[in-house]
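Shown next, in structure tokens, is the structure this report addresses.
The complex appears here without one of its protein chains, the remainder shown in place.
Order of writing sets the chain letters: A, B and C. Residues in each chain are counted from 1.
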Amino acid sequence: MDGVETILGADPEAMVSQLLELGRDLCLRLFEGMAGLRAFDDRAVILQRQGRIGTYPTFYGEEAVQTASVVALEERDWLFPTYRQTAVVTLRGCPPLVPLLMWRGHPGGWHDVMRYRVAPVCVPVATNLPHAVGAAWGARLRSADWVALGYAGDGATSAGDFHEACNLAAVTGSPVIFLVNNNQWAISTPLRRQTRVQRLAEKAAAYGMPGLRVDAFDVFACHRVLRRAAELARSGGGPTLVEAVGYRLGPHGTADEPALYRSPAADRLWAPMEPLGRAQLGLVSAGLADAGELAEIRGRASARLLAAAEELERSPRVTLEEIADTVHLSTPWDLSPDHLREPSWAAAGE
Amino acid sequence: MDGVETILGADPEAMVSQLLELGRDLCLRLFEGMAGLRAFDDRAVILQRQGRIGTYPTFYGEEAVQTASVVALEERDWLFPTYRQTAVVTLRGCPPLVPLLMWRGHPGGWHDVMRYRVAPVCVPVATNLPHAVGAAWGARLRSADWVALGYAGDGATSAGDFHEACNLAAVTGSPVIFLVNNNQWAISTPLRRQTRVQRLAEKAAAYGMPGLRVDAFDVFACHRVLRRAAELARSGGGPTLVEAVGYRLGPHGTADEPALYRSPAADRLWAPMEPLGRAQLGLVSAGLADAGELAEIRGRASARLLAAAEELERSPRVTLEEIADTVHLSTPWDLSPDHLREPSWAAAGE
Amino acid sequence: MSEVTAPQATQELNLVEAVDRALGQILEDDPQALLLGEDIGANGGVFRATAGLEARFGPDRVFDTPLGEAGFVGAALGLCLAGLHPVVEIQFDAFSYPAFEQLVSHVGRFRWRTGGHYGLRLVVRVPYGGGTRAPELHSDSPETLFGHVPGLRVVVPSDPVSAGRLLVSAQGCGDPVVFLEPKRIYRRGRSPVPERFGPTELDRAAVVRDGDDLTLVAYGAMVELALAAATRLEAAGCSARVLDLRSLYPLDRESLLAAAEETGRVLVVHEAPRHCGLGAEVAALLQEEVADRLLAPTLRVTGMNMPFPLFQNEDDALPSVERVLAAAQVMLDY
Partner (left out) sequence: MSEVTAPQATQELNLVEAVDRALGQILEDDPQALLLGEDIGANGGVFRATAGLEARFGPDRVFDTPLGEAGFVGAALGLCLAGLHPVVEIQFDAFSYPAFEQLVSHVGRFRWRTGGHYGLRLVVRVPYGGGTRAPELHSDSPETLFGHVPGLRVVVPSDPVSAGRLLVSAQGCGDPVVFLEPKRIYRRGRSPVPERFGPTELDRAAVVRDGDDLTLVAYGAMVELALAAATRLEAAGCSARVLDLRSLYPLDRESLLAAAEETGRVLVVHEAPRHCGLGAEVAALLQEEVADRLLAPTLRVTGMNMPFPLFQNEDDALPSVERVLAAAQVMLDY
């Protein structure tokens, strides 16, 4: 892939030396992160099939970018996920039960935003990006040194909020990373119908910020590139657009039927890029880990998710009255228990 | 100015030869167009001072770009003006009384959109650009050969609708020209606080379309560049972004006080670029016209505007009932005369 | 267009299939019609409301847009100037908000800006409402927002036949229509629909069940609920009329006043938040016009003034037959 930074795709010797440079600890941390995300995704798909959660947008294949985005940043840095990064918060220490509850439509699914410094999951495409700019700009204003990272898809780059966010970030010199997961599809819309510029990193020039491209299936390259962007941001260099070039290996979500709009042949072509297998190959050939060790990591992750899934049914129902009490700091009369469910005429009629 | 196409700013010999190439007819047509716009603007400012129209955004200095945009296009081409191009419709044959009535807050100020192929004046920044894309895309779909031109300011390039319009135009290959009047100010906001990319034409690359820069005070260069963009569009080459590089010679509008935010020194530096005087100098030195002839053109334009201004008070008042009847094809009951002004309870109470 | 009166071959379709068929009919009858939206082409729309249409009419007439609702709703306005008649699909209710400015500041105001001379033949279809176990922001009911701003018609069908006829009529009415499709009942069961949908009056409510003692005013997915409540009321000796509003702006004043005059009690049911919702408008209108004919105050059973909850709690938030019955009882006892 043209101008796309990669480690696992480099010639074997270069790969090994670059992995060794990263070091075993970091490499295993990255692998472990991916294992956690994969276990989450696998389990969520099963739970959806069992009818225990609702429609679910799988992120199978995006584990490398997502893991790198968390590991390359510091705990004080802010993350702004979309519907496709609902599990990144688990890499910040949040129990996987929480995002599973969200997909179960349970209010226990709202994670602790301030504790994990992960914004609430954002559904409308690109609208999380201005939030990321604000959080980053705030660091500049408060002379703090956190950075913010906003996730976007290839489709999201067409939306107005992407543009306004990039421009505002550049003008304010805010330490923000726009991480575009270019999986080449927005539901059924292929990249070539999304925009005429097929290298999305080139869009960065319109805002006067750097644009970097990285192999989305290579967790090590993603880490290196995101780390670079974060360092630039932290040292006052302002925003960067990072395009992770990949492919959506799965359907858009559990309700989607890719057979309607894309060829299984292309899918098959991309399937071997699956990032965990690819990372494992690299780690083993670099002598940084053996297959058994890695299998154990994955096994632990699966077990953890199985346990979370079992807890799912045990989460007590929350009443609508309780939820109504979470909308405002000082709950208005019309959301109080007396007026919410049975409007006051009920009392009046008694 | 760097990479900015110009004719009047070229060395005198080159200028003369290029003007001769354009020919006397076209040159005088361009001058006449500018004279008409200037007369409109001058008169409107006077009317505003007299309290006979409301707040008015003067376009003093933008006559070259605006005139060129009309003359370089054909009558079948669509124009999408903002609040700062309210008089371009007069270059399509609409009496100046009409836009003056608009500024007087009179519904006679709505011009005939389909007759002149000029969209209604658009107030919210950048929101006219998607309309231009649609009109152009429609030509492609109907195998018609009109193009569409949407006006924008430098400030407008920061808005989401600019982005969505450019992207959609490029994806659909629509024959549209985005004409960015870069006057370096958005009310009090200077370009450097608007975006980090100071050559706005560079933003075109983000959409995979060409970007051209032209001297905004040079009606001849503007004509040539816009003609080129129109030809490209008409021949199936898709959209172009044209940046007219200039300066807002006047205030943002009659309610604006530039002294609060910009230095009179910079203003003085730009003042000599005033496009009518500059065009006159060129025409006279190329021997294409003499000063008397040009003065006569301007005199006729002024007289026409004076007459229009006199008509202003004679436009009969339109009633709210009549206006209410223009909102829908089939007027709903609540907008009918019986229910509009005196809601039906008035009748009920009688 | 004239009413279709001849007997026709019928077929059983559900609501979303009826929408699909109506769209096919529009594309067939009107060479200037075209469809735009996200994933409406090969994919047939996320609800399959445009299934098969791209294959039948080609990708230029069933156009998959890039993302950006403001951009493509704005472009639809421009397409109208070019003489085309776009029908836009917004993928889900809450994704109409990015297009809000284009709808309010331009689409609704276009005819007025031409002194009444030129209108936009533009339909914006929006699957809306709760009850489908969907993720956040996929269950909103934005009808009040579009009804409150001037120049837009707001139309909501409640069954396959009304969906087809209202959609065809909306597309032919010469003015922009926000066409809200109650996605909860997209697949609620099939009814016989005619081969071709004839036009119908756009701003008329329909009495879908007659009654004397009380009128339940509803629209969209709430009509079914109102009918269920009416059956229960009948068992309890109360004869309830069900009025399907269909047009949320303009309101069918005559049918509403007739309901108030003939039944004396009017109860409004909707999913949207209560504050300034349609229920408020109906209650206020009846006050203004026929307060002296009302035997009981006009009550409302509506969504709450809070975000539509994640789906574990959606049944708590949606109007229920029980809530309707309780309100009806208060009115009957008044």
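Please note the rule applied: contacts are C-beta pairs under 8 Å (C-beta built on N, C-alpha and C of every residue); 3 or more make two chains touch, one makes a residue touch a chain.
Because the structure is a prediction, the values reported are computed rather than measured.
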item	value
Omitted chain's touching partners, listed by label	A, B, C
From C:G45, C:G220 or C:G279, residue that would touch the chain that is not displayed	C:G279
Selected from C:V149, C:A221 or C:L243 as touching the chain missing from the view	C:V149
Where the unshown chain meets chain A, residue by residue	78, 80, 107, 110, 112-114, 119-120, 122-124, 127, 129-139, 141-142, 144, 148, 160-161, 163-165, 167-168, 171, 323, 325-330, 332-334, 343-345, 348
Sites on chain B contacted by the missing partner chain, in the whole complex	54-55, 83, 102-107, 109, 121, 123-127, 155-156, 158-161, 186-189, 193-195, 255, 257, 260-261, 317-320, 323-324, 327, 332, 334-335, 340-343, 345-346, 348-349
Chain C residues that touch the omitted chain in the full complex	70, 94, 97-98, 100-101, 104-105, 108-109, 112, 137, 144-145, 147-151, 249-251, 272-273, 275-281, 283-285, 287-288, 291, 296-300, 304-307
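In this section, only the chains that are shown with their structure count from here on.
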item	value
Farthest chain relative to chain C (centres taken as mean CA coordinates)	B
Centre-to-centre distance between chain C and chain B (centres being mean Cα positions), rounded to whole Å	40
Length of the line joining the C-alpha centres of chain A and chain C, rounded to whole Å	36
Separation of chain A from chain B, taking each centre as the mean of its C-alpha atoms, in whole Å	44
Junction residues of chain C - those touching two or more other chains	66, 68, 70-71
In chain B, residues with contacts to at least two other chains	160-161, 163-164, 167-168, 171
